[in-house]
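Every protein chain except one is present and positioned as in the full complex.
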Amino acid sequence: MGQFQVRTDLALETREKFQEDNVEIKGVRVEEERIPESGIKITNVFIETENGAKIMGKPKGSYITLEAPHMSEQDEDYHREISQELARVLERLLPKKEKPVAVLVAGLGNREVTPDALGPRVVDNMMITRHIIREFGKYAFGEDETNQISGIVPGVMAQTGMESMEILKGVIKETNPDCIIAIDALAARSTKRLGRTIQITDTGINPGSGVGNHRHGLNAGSLGVPVIAIGIPTVVDAATIVSDTMSNLIEAMSQSVHLKELGNSLHSLNQSEKQDLIRELLSPSLNTMFVTPKDIDESIKRLSFTVSEGLNLALGASVA
Amino acid sequence: MGQFQVRTDLALETREKFQEDNVEIKGVRVEEERIPESGIKITNVFIETENGAKIMGKPKGSYITLEAPHMSEQDEDYHREISQELARVLERLLPKKEKPVAVLVAGLGNREVTPDALGPRVVDNMMITRHIIREFGKYAFGEDETNQISGIVPGVMAQTGMESMEILKGVIKETNPDCIIAIDALAARSTKRLGRTIQITDTGINPGSGVGNHRHGLNAGSLGVPVIAIGIPTVVDAATIVSDTMSNLIEAMSQSVHLKELGNSLHSLNQSEKQDLIRELLSPSLNTMFVTPKDIDESIKRLSFTVSEGLNLALGASVA
Amino acid sequence: MGQFQVRTDLALETREKFQEDNVEIKGVRVEEERIPESGIKITNVFIETENGAKIMGKPKGSYITLEAPHMSEQDEDYHREISQELARVLERLLPKKEKPVAVLVAGLGNREVTPDALGPRVVDNMMITRHIIREFGKYAFGEDETNQISGIVPGVMAQTGMESMEILKGVIKETNPDCIIAIDALAARSTKRLGRTIQITDTGINPGSGVGNHRHGLNAGSLGVPVIAIGIPTVVDAATIVSDTMSNLIEAMSQSVHLKELGNSLHSLNQSEKQDLIRELLSPSLNTMFVTPKDIDESIKRLSFTVSEGLNLALGASVA
Partner (left out) sequence: MGQFQVRTDLALETREKFQEDNVEIKGVRVEEERIPESGIKITNVFIETENGAKIMGKPKGSYITLEAPHMSEQDEDYHREISQELARVLERLLPKKEKPVAVLVAGLGNREVTPDALGPRVVDNMMITRHIIREFGKYAFGEDETNQISGIVPGVMAQTGMESMEILKGVIKETNPDCIIAIDALAARSTKRLGRTIQITDTGINPGSGVGNHRHGLNAGSLGVPVIAIGIPTVVDAATIVSDTMSNLIEAMSQSVHLKELGNSLHSLNQSEKQDLIRELLSPSLNTMFVTPKDIDESIKRLSFTVSEGLNLALGASVA
């Protein structure tokens, strides 16, 4: 199906799509591991060349995905095993320095739209230390290596009239953090991934990604400091649902006794004929719509704790 | 297409579907009017017989729809012209009594899920008078005919463990209102209707309706007092989008030069074959998903003012 | 100083006041214990006779107070040791039954006024099970003795036009819980107690108590089922601050070299002269004001987790 409609912010899904189509991508390396105790599956997608980046439609860098089927379900300690795994991944990506690091955690997205509220909610739960260390010194917490954590919820353009990028850039210039951790709700291709996957990447957040579809990148290039992005898919684009449904339809038709003939004919359409078909099909209003689960409020509440806990674990201790 | 997937809470859309299919329904009377100054279109659907109710899949009664294309857009006074029209419709439906009426306004839905927060937000903006009249007497507001307005936000089952029906029934028994006005966010069939239509009905809220799909009816039968329901569509069921997309596909195919033959063949499938096809197509996870606009936060904010203002206009003055 | 201004919802403080004045109260028994590991101090005040109740200004029953100096401070696991102690106290007070109990948790107070939001926030964090057990049966959670937990946030009169008592009474009649646990923010006499004390009582909530000053009692008498009340002081009445300041003033004066003579004279005023003085002093607008800490948002956030965790511990397991 035409790549243009099938939006996903997950490198994992982009790669799966190529696998489905039996396309091999040079410059993209994949490693998988599974943590037996917790059942968490970790997939590392490394985009290593410009060619790989072009095909994948994502910048060069590491995309690490934690998947756990029960992630969005109720759990007594908000899935501490996932938080711990997230902390381990983060510790690998954080800048290595001899002194404690200063980290600005940016909660992107719109607090007022439930599936887009992940970022703001994570910042609400962060252990913020910068002001305390600046007032009481580096021994404020009884150890001399406490990281300086600050947090910001820049809001969305309809609320502020400004790009997140403008706000972050200004705040970074004034406060000089060593590194940004940006949290954002993502769009997946498949409803099955919603609330069940965490993607951590050292490439920041790039145009067109996130629930609100950022226009400008938030990355080392635009902000001047390394940007680690943590995202969880909470929506599927309405246009993607329809487009994927098409694939299922064709599949269904070619396997149905009644419709086999039709399905096969559809299957035999070439790529551009299929894209024409989809374009005719899509209502333009779908482009401003998303699909999300009815219990998204409970998912967001729990996931924001899982992520903030992972951040607090990774940042609370010294990163010497 | 199979009626089972295409859910709509709007009597207007149900009727349109039959019109599309050129089906005439006995026992259903429709009147349309247009207010020239405001551009508001009012459609009255009267389901007058049990037969009409059965075909429409909705109880006997009046379904009045206000449509205004700009309803969900920004407006200095939150569309006072729509609030006024809503007040006029409400005044017709409210119980006629010689003394002031006691009205309980119930804000249904989930405050934590943006498109489902309409009801709770409307109650937030209501002029609540019951406690003042009970403390200071009926002259508390300087006139002797002030209505006793109370309000409740019962929450949803995942939050309370109780049905809205149980909570309302109990509260009604204790406080004896003459009438309930229930506000709820609805599911439409078409994304084009989202945030642009208000439905007012004297039949209450019935099983399967609303964003959260109520299991039990909230109506005169279950609650013992008349229930006027006010709803605005804010979501489309994900399954409905897919199902409607199918229709568009078939239509598109039969009009496309390349695919005319295929489309016609699909068109020629009988109803049950089409339903088989859709069943195979639908991912079961879609049943717990909805489609909503990205700017739903702004719509809900504005629409809740438009509705509460209409209620305040209708109820603020005496309904003698 | 005159009892009329010095409002406290804590039986502990009422009793301390009598101790300060060297008054012994018949019919009131006090037991203290201290948990060495956690540093928690538990005070049990048992009001055993009508006479004791009259003097204390509180109904007969048990008032158990948990005090921990660091309770309102930041803590990694939201003070699990306090939650555990709270659970132990609750388990003692819950009705003993052979089958699992049905408990309705009522979050009293006003969600929109930070120091009064404790109750609503606790209910937000409760594990609600009633609807699941009713749908999937008593084995829904894999054991046959799961308690049926429901929750309600009735709101305050300015929002609903109804008394909390009316709403709860109705909901209880419809859903028949075995017991109510009511959570409410309290008024203390001393700012030093704010956020550092939990009071658990089997007497429910009585007129004049809570931040919002309930007009009607919520107790076994008014609701027909046992009511356990859990409260944490989050405000001091503005009139109480002033009244207590008076006492401090007199004390300060009698110890100051300059003012000793004056202070002693004031000290020698009789009770009614002192009350006259205070009455002249108090601005009537103070009666509608409260005093609360600037960081009340962080306290309420943390305390609501400490309490909900205690409830989840006590109710999550069977109470056979």
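As written, the chains take the letters A, B and C, and residue 1 is the first residue of each chain.
Simple rule for what comes next: contacts are C-beta pairs under 8 Å (C-beta built on N, C-alpha and C of every residue); 3 or more make two chains touch, one makes a residue touch a chain.
From a predicted model like this one, the values you see are computed outputs, not experimental measurements.
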Touching the hidden chain, out of A:Leu10, A:Leu94 or A:Ile152, is A:Ile152
Touch with the missing chain holds, among A:Ser62, A:Thr129 or A:Thr240, for A:Thr129
Residues in chain C touching the chain absent from view = 110, 112-114, 158, 191-192, 211-212, 238, 241-242, 245-246, 248-249, 252-253, 256, 258-259, 262, 265-266, 269, 273, 276-277, 280-281, 283, 285-286, 288-298, 301
Name every residue on chain A in touch with the hidden partner chain.
-> 123-124, 128-132, 148-153, 155, 157-163, 166-167, 169-175
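Here is the rule we use: only the chains that are shown with their structure count from here on.
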Could you tell me which chain lies farthest from chain B when each chain's centre is the average position of its Cα atoms?
-> C
When chain A meets its copy chain B, do both sides use mostly the same residue numbers (more than half shared) or mostly different ones?
-> same
The distance between the C-alpha centres of chain A and chain C, rounded to whole Å, is 43
Centre-of-Cα separation between chain B and chain A, whole angstrom | 35
